[in-house]
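Below is one structure; the comments refer to it alone.
A protein chain is absent from this complex, but the other protein chains hold their places.
All chains are identified by letter, namely A and B, in their written order; residue positions are counted from 1 within each chain.
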Amino acid sequence: MAADPIHQFQIKNITTLGEIGGVEIAFTNSAAFMLAAVVFTAGGLVLATAGRAMVPGRVQSVAEIIYEFVADMVRQSAGEAGMRFFPLVFTLFSFILVLNMFGMIPGLFTVTSHIVVTAVLALVVFFTVIIYGFYKNGLKFFRLFVPSGIPIYILPLIVFIEVLSFLSRPISHSVRLFANMLAGHITLKVFAGFIVMLSGFGIAGWVGALLPLALTVALTALEFLVAFLQAYVFAILTCIYLNDALHPGH
Amino acid sequence: MAADRPPEDRRARDADDDAALQARLRQLGQQLDAIAPKPKPGDSDASSGQPPGPSNLARALRLSSEFVAGILLGGFIGWLVDQFTGWSPWGLIVFLLLGFVAGTLNALRSAGLVARPGQD
Partner (left out) sequence: MAETKTGTEAPGGHKEPFPPFNPETFASQLVWLAIAFVALYVLLSRVALPRIAAIFAARSGKVASDLAAAERLKTESEAALEAYEKALADARGKAQGIANTTRAEFAAAADEKKKQLEASLAAKLAEAERQIEATKKAAMANVRDIASDAATEIVKRLTGTAPAKQAIDRAVDAALH
């Protein structure tokens, strides 16, 4: 198991629930961790703020700090009008952050290392932007694709490239998160595998295993940072994209 | 607040304490002015789309994936075009190039070097 860095991404059925249109629907380890993240996030926030203390205790201030962090992010990237999407951004941020952090605990499954999950989350943002953009701005939303001050003869090409750029957003949005989590965990697993392998060779191996051990420790620290940063990047990009829906060219 | 003693108490004081009291009042006034309504930060329109401060690292992380996503999308569209029109390999070539351009644009944009569209 230690030798196979891919094994950790395996989805295992816990119970099979049935079929929808010939496709098997099962309660899997991935689903279990998603639900755990929901319980952990919502439960944690609700319990932390149960006291509604005027002067917050330690847990309550953590909840307040996260709230303020996300609120500031939304305000700075999407303006005060963006606060209507604050629950969405907060949900995305906390969900991804908690799932990433679960993944950092050895032996646990990383839900965000699966492209379907990140793709759905990115598409939720993508369609929110499109639907709200048209709902709020009508056809003016198309101005997002028409930069001002462009000569008419290359405008079609520019507009096409802008559209392409817009369409590539959910891809970069989802692939970034997925690839970072996947690659990080594979790298960690490979280096950890080296330690196990080398330390099997006796004293000399133990000495040799020190280097990958140090690297694994450093990588683990880096991965914690990445786990946070990816959640942050996902949220901040959500805000930036939502800003386009709110103000597509003034 | 220590300043709200009954006035009879104060009446007994001499001029020195009077001056001290006034000084304290003035200090209290300054403190109150200092805490009093701070303007809420970050009420700007954020039209630049560039989050400030600690997100520089986050921005750096975005660069490569923006670029890759543009190429991936261009390649995918080119492949689709080839599939449906039989122009292979021209669809792939053209759209890969366009994807490359879009990816570069995205990357430059996330680096803050090019303005976002429509925001003059």
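By definition in this document, a contact is a pair of C-beta atoms (placed from the backbone, for glycine too) under 8 Å apart; a residue touches a chain by one contact, two chains touch by 3 or more.
Being a predicted model, the structure only gives us computed values, none of them experimental.
Chain B residues in contact with the hidden partner, per the touch definition given at the top, are 1, 3-4, 7, 10-11, 21-22, 25, 28-29, 32, 35-36, 68, 72, 75.
Residues of chain A in contact with the chain left out of this view: 6, 9-11, 13, 20, 23-28, 30-31, 34-35, 37-38, 41-42, 45-46, 49, 52-54, 56, 60, 63-64, 67, 86-88, 90-91, 94-95, 113-117, 120-121, 124, 175, 178-179, 182.
Keep this in mind: only the chains that are shown with their structure count from here on.
Measuring from the averaged C-alpha position of chain A to that of chain B gives a distance of 19 Å.
For chain B in complex with chain A, the touching residues are 42-47, 49, 51-52, 55, 57-58, 61-62, 65-66, 68-70, 72-74, 77, 98-99, 101-103, 105-106, 109, 115-120.
Contact residues of chain A toward chain B in the complex are 72-73, 75-80, 82, 143-149, 160-162, 164-165, 167-169, 171-173, 175-176, 179-180, 229-230, 232-233, 236-237, 239-240, 243-244, 247-250.
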